[in-house]
Structure formats: structure tokens, C-alpha cells
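With one protein chain removed, the remaining protein chains of the complex are shown where they sit.
After this line comes chain A, so read on.
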């Protein structure tokens, strides 16, 4: 059980996350309708304004709030209740994050920050927008403190013992986050805020982009790793099996820390001012992330197969039938995993020097991250919510609710399949991302994109219906479903009782290697960008 005070902490984060999901998702549908020329926006809103809000609310706010809500519940469940001091830190974090979010959204709605969620200089938003982002990030530092202190406290109280896998993974995710945010914090504090306040006249554009992408790539792993936590720790219990290997799960998370940060240049492959050799080095490191990904895939299917065979299913693939397909806690995660197969392959394409030139900044890329964050991650998060909310509220997920939840998941799957397929295919022929429409005065090349835009709007409509349904189900699970005890599934590992190598919890070592790799990949090019800067840029407000 989760302590009552921690229940409140977790739920506030999750509810705020769902508000962001609802608003951000609604804006997403509007975007597809504008692009397919089905509507024009009311209230003098412009397309790029709602696109900014969509990105900020979903990519930055929804993810971060949900992730911390999930972590707090899991940490409280596996390491015991938070001390009041740490819980206080977590609440301070919550308020900073929500104040930052509200301030940021107000700035966007006032049309003072139509810079999209990547806020590339030299487009210049109001200083309050950058301050809002800073508040959001500082809030996560308080939250990170609470989780790490709780983990350290558990270790002190249980010397020499293997830490709970959930807590270890939460800390690994946060370590990744802390190292990664250094880049964006440096850019916001030392470049964007002084420049938007007029204290400095010009900005070093390439430096700001490099710092952003130093953060931007590990950001996607910050979204993905909590989903992996559910896959590794929760799903094996749900299917009545075991975690395939505790040690390898820990190793995979550590490898994600190493290989997800010194790789930001693969987002800047077609950009001037960075030499090809440094780009290629970071492409190599990018590809290395395939190894822990393959370890995760192996682990999942090994765990599935063992569970199936345990239940008596025979034959090479007979165990497949032994999986609980009608259990939403499993189905949602499994579809998420399935989406990650094309998503991972697409990622390899994006990071490959030459293939990147075909798809760079086309809507293919939008399709790519809608099947990673918008399918793999969010489907897993939906699945988590369906047992976590009733668990925290002392209610149960009934059979009937489970079927409705399955329906919601399938609706999302179909919607995302249609939308992302249309994005991928039209991106291959050059349809650009981030455009209000792709008509180009009826140019022949652009004319082939129209039907894809319609398909995206159809997919987007299904997705928004799925969000509506999700919100209704969550409200019912929180308020009206029968009282009882829904399980917080925490799996047991096959190697639960064998000692795990001490090396795996030697954080100094792993953080040391991570920093060494970052220094190797970034020191010389960044030094060059700072020492021999290109002429700087004043701010522009083209909206």
C-alpha cells in the first residue's frame, strides 16, 4: 500500500498531467484540422501559437508531471513512505512546476511566445516564457531531490542489500534527467533570459541549439525510461510471470544513461558550423543505444515466454496464447512495445547521416515521435493509470471498466496508426513539419500531400475521442467505481535471491563514465563554438 500522504502527492501530479493531456490533445486535433484546411482558428489564435502550446503541454508538462506522480507512488510502495521533509520538497517541486506551466501557457495564449516548444533563437519570446520554463525545471530538481534522498535513505537503513528495482530505475531516470537538463538550464539562464531582457544584444545561435539538443535527446529517454520501468517491473507481475533478470535490467538502465546524452548532434546533422567528424562521432554513440534497447526487447519476450510455458503452453510460439490479452494493464504495454519496433527503426534512419537528409524536418519526424512518445510511452502510461488510480483511491478496476479501457486503448492505437502512417509516408516525399498548411499555392509536388493531411485529421479525431474516453474512465475510477483493493503490481525477478554485482550500484563510476563520454563528444566542438563564434543575432518576433 502507498501511504496516505504520498497518495495525495502522487494523485495531484497525475491529475495535473491529465489536464495538460486534455488541453494539449485538443489542440493537436485543431492542428490536423487546420492543416487539412477543414477549419480556420477562432479568437485570432494562430496555428503556430497552438502548436507551441501543444508541444509545451504534452512534451514537457504532461510527461514530467505524470512521470513524477508515477515515481512517487512506486517509491512509496517499494521503499516506504516519504519522510515529511522529502515530501515537502516534492510539494515545492509540484508548485514550481504548475506555476511555471500556467505562466508559460498564459504567455503563449497572449501571443508573446509563439516560438514552438523548441524555442529556437533568434526568434525571441517574452522573458516570462523563458522564466516559466526555468521554474518548471527547477521544480523537477526539488522532485528529484525527494526521490534520490528516499533511495539513499533506504540504502542506509538496509546496508548491503539489493535496492528495490523500481527505486533503482527511478533514480537512474532522474540521474539522466539531471545531467541532461544542465544544457537547457545553461541556455535559458545564460543566453535566453539575459538576451530577452535586453541585457545582451545578440545571441550565439549555434551554441543555443547545441545546448538545447544536448538536452533534447536525453529528454526523450526521460519519457521512455518510466515506461520501461512499467515493462520491467509491473508487466511481469501482471502476466503472472517473473522479471527475467534483475541485474540485466539495472545494466540496461545504466547504459541508457551513458548512450542517450552525448548524442545531440544527430539532431543537427544538416546544420552548418559543426564539422562532420564530430557529427559522426555522436552518430556512433547514438547507435550504441541500440544495445540496451535490444536487451530490453529480449528481457520482455523472455519473460513472456517463461510465463506462458509455466502455464503449460507448448510449442515454439504456443506461449503467445498464454498472455492475458484482455487485461488492459498488459494489452496497453504490449501495443506500446509493438509500436516501438517501427519507432526504433525510424530512429536509426533519422540518426543516419545520409538518410537524415531525406526526412530532416519533414513530417516524417513528427510521425516518428508520435509513435514513440505518442504511442509507446503514452499507451504504457494509460495502462499504468488504469491500475494506479484505483489503487491510490482504494477502488477496483472492474471487468466492465477493463473492457471499456481496452476499447480506449484500441481506439488510440487505430488513430495513431492512421495519423503516424500518413505522416511518415508524406514526409518521405518532402511534406514539411511545423507548417500551417502544405499547399504551396497548389504546386504540383505539394498536391500529393493533401490526402495525407486528411488522413492525419481522421487519425487525430480518433485520438481525441480516445482522450475523452480516457478522462471519463479515469474520473469514474477515481470517484464512482466499487471500493476495494486494486493491486500495485511489482514483479519478482528470477534472480531475486542471487546477489547483484556491487558495480551496478556504484553511481560514482557510472556518472563518471557518462561525464567522460559527454566531455569527449562535446568539449572540442563546444569550445570552438564559444571561442570562435559566428556573428551573433538580435531577437526577432515574427508573429
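One rule holds in what follows: a contact is a pair of C-beta atoms (placed from the backbone, for glycine too) under 8 Å apart; a residue touches a chain by one contact, two chains touch by 3 or more; residues count from 1.
Assume contacts and distances are computed from a predicted model.
S.K.: Name the omitted chain as UniProt records it, choosing among "Cytochrome aa3 subunit 2", "NADP-reducing hydrogenase subunit HndC", "ABC transporter ATP-binding protein" or "Oligopeptide transport system permease protein".
M.R.: Answer from the record: the omitted chain is "Cytochrome aa3 subunit 2".
S.K.: Looking at the full complex, which residue from A:92, A:109 or A:123 touches the chain that isn't shown here?
M.R.: Only one of A:92, A:109 or A:123 touches the chain omitted from view, namely A:123.
S.K.: So which of A:357, A:485 or A:523 would be touching the chain we can't see?
M.R.: A:357
S.K.: Of the listed residues A:46, A:200, A:398 or A:461, which contacts the missing chain in the full complex?
M.R.: In the full complex, the listed residue that touches the missing chain is A:46.
S.K.: Out of A:10, A:260 or A:500, which touches the unshown chain?
M.R.: Spelled out, the listed residue whose C-beta touches the missing chain is A:500.
S.K.: Touch as defined at the start, partner being the missing chain; which of A:39, A:290, A:341 or A:516 qualifies?
M.R.: Answer from the full complex: A:290 touches the omitted chain.
S.K.: Just the residue numbers, please: which parts of chain A touch the chain that's not shown?
M.R.: 46-48, 114, 116, 120-123, 205-206, 209, 245, 247-248, 251, 268-276, 279-280, 283-284, 287-288, 290-291, 294-295, 298, 302, 348, 352-354, 356-358, 360-362, 429-441, 443-446, 495, 498, 500-501, 533-538, 540, 542-543
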